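All protein chains of the complex are present and in place, except for one that has been dropped.
So, chain A:
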Amino acid sequence: MTVPHCYHKHRITLIHMTRRCIRALKAVRAEHVAPQVYSTRWSSSTVPRITTHYTVYPRDKDPRWEGMEMERFADEADVVIVGGGPAGLSAAIRLKQLANQHEKELRVCVVEKASQIGAHTLSGACLEPTALNELIPDWKERGAPLNTPVTEDKFAILTEKYRIPVPILPGLPMNNHGNYLVRLGHFVRWLGEQAEELGVELYPGYAAAEVLFHEDGSVKGIATNDVGIGKDGSPKDVFERGMELHAKVTLFGEGCHGHLAKQLYKQFNLRENCEPQTYAIGLKELWVIDEKKWRPGRTEHSVGWPLNRNTYGGSFLYHLNEGEPLVALGFVVGLDYTNPYLSPFREFQRWKHHPSIMSTLEGGNRIAYGARALNEGGFQSIPKLTFPGGMLIGCSPGFMNVPKIKGTHTAMKSGMLAAETAFSKITDENLQSETAGLYIPEYKEALEKSWIWKELYAVRNIRPSFHNYFGLYGGMLYTGIFYWFLRGKEPWTLKHNGLDSAQLKPAKDCAPIEYPKPDGKISFDLLSSVALSGTNHEHDQPPHLTLKDDSVPVAQNLAIYDGPEQRFCPAGVYEYVPLETGDGMRLQINAQNCVHCKTCDIKDPSQNINWVVPEGSGGPAYNGM
């Protein structure tokens, strides 16, 4: 066993821990306490076993799996799409439109981990209808739920007590004229209905768990998740293997920080010529407010309080016109924040107490809650998008226009372009493909010629411009000067700061933040919020928040950063609790609470957490979020 580099730094702590644990172990053995699987690792301390998932402990070496039938049923399609979100569904719809137009048969299958299409979708959202107008020009007649055109657009800088309005000049990216406030989950549901009408096979409730490869290394398709594995990793009576779906080309539209995309980046080295992706976490609530305060079509954004000028983030508050006086509001915090004591959830709850926000919410009722990570990398972080047998679409590679805070229109357009280029390749009778899975570099070329590229290139320097001493104000100055005058034509491209997970400072160098207690009327505690997301998972399955090394959370995350995962997880999945045997702490993972936001996989300073997909249909039950 090699001794990792940090052993020397933390040698003393480890020796103490070792002695304590040996004492504890002796006590345990003497009392014959209930068996807990202890794994002895390099840290030379025994750590309660947390991870049981087969991606960390392979089943072919596990004696409990000997003799189990591991054959999978396989089926063939022309195109398989992973993810039933705006990008995936737009791609599916476009494929079928082309197939019908050219009178060709095309089998398109979409697998989606949510129990129903739209149940894992969460966004503000202010939709720019450009891509929709291209995809389904008669969307209004078809009943697309774009019911709230933007009527008022307001931007402000908040201080603890005051609100300083900032004029939104035409030409600035955050100008929303012509856009619609939507409940994106409902929009995605509608897209799903359009796709089904065209003959797309939709399979919600089935997660793509594994990428399959041909012998020549190209992507063959995906396999859905196995079911019936117990919490300890052993097979249950109801165990059944997932199914393999083979395709000529597979489109991966898993959304921000997809878990299969993570594997593909490594497998095909897709990120060698781009900057690492940077992210933010967005938390959102839906409120039914007092009718007198309701202004349908009103769009409000703010920056500033409660975040300090060096922490990127801001808020949104949209008045929706969907029958009842509904507002969608939320808070975004850039995940490159440095203070491990920062809790995005509590910043969100605190922000609602600002006088200008409270005045809207007073007398209202909260009806929904959720959270999701989003991309902030923009142009600089776009990876290589095509590889033999597959393509990346939507927020997975990341086409979000950060200053506009819109990514749906670009995600949809990327799906459409992927569909168009894939269709020509698949139906090309004279095609000579070098690999069994089709390689379609024309997708990247099509993207470069499209409005997505121009748009993302123009705003590429706005987000990185925040990395200066003046933080927020430097960024706004840069936007005001360079973007408004030059529209991104400046010849330089600013860089991001590196990986979000590397930005945290040690806890001893930072001040804990005093957050106010939730009052139960405007602000709320974490657990009641998680309950509102409707999230649930089959409890008897291996936790899907897997740790590469079970000892790292206590040894590193807790020791150096005071366990930031307790604070950045918007669902209370991670808790440090005292060990049953006395002194010391252990990490408890409440996997059932997970809302699939992916923040932990992104922000973990040790990059030890690997989010894998749980059994299909687990996760949040968002309704029009």
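Keep this in mind: contacts are C-beta pairs under 8 Å (C-beta built on N, C-alpha and C of every residue); 3 or more make two chains touch, one makes a residue touch a chain; residues count from 1.
Here is the rule we go by: contacts and distances are computed from a predicted model.
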{"item": "Per UniProt record, name of the chain withheld from view [\"50S ribosomal protein L14\", \"Prolactin receptor\", \"Myc-type, basic helix-loop-helix (BHLH) domain-containing protein\" or \"Electron transfer flavoprotein subunit beta\"]", "value": "\"Electron transfer flavoprotein subunit beta\""}
{"item": "Of A:203, A:318 or A:345, the one touching the omitted chain in the full complex", "value": "A:203"}
{"item": "Candidates A:68, A:431, A:502 or A:531 - the one touching the absent chain", "value": "A:531"}
{"item": "Full-complex contact with the absent chain, from A:53, A:94, A:113 or A:189", "value": "A:189"}
{"item": "Missing-chain contacts mapped onto chain A", "value": "73, 75, 115-116, 118-119, 185-186, 189, 203, 206, 224, 227-228, 237-238, 240, 242-243, 288, 324, 367, 531-532, 534-536, 621, 623-624"}
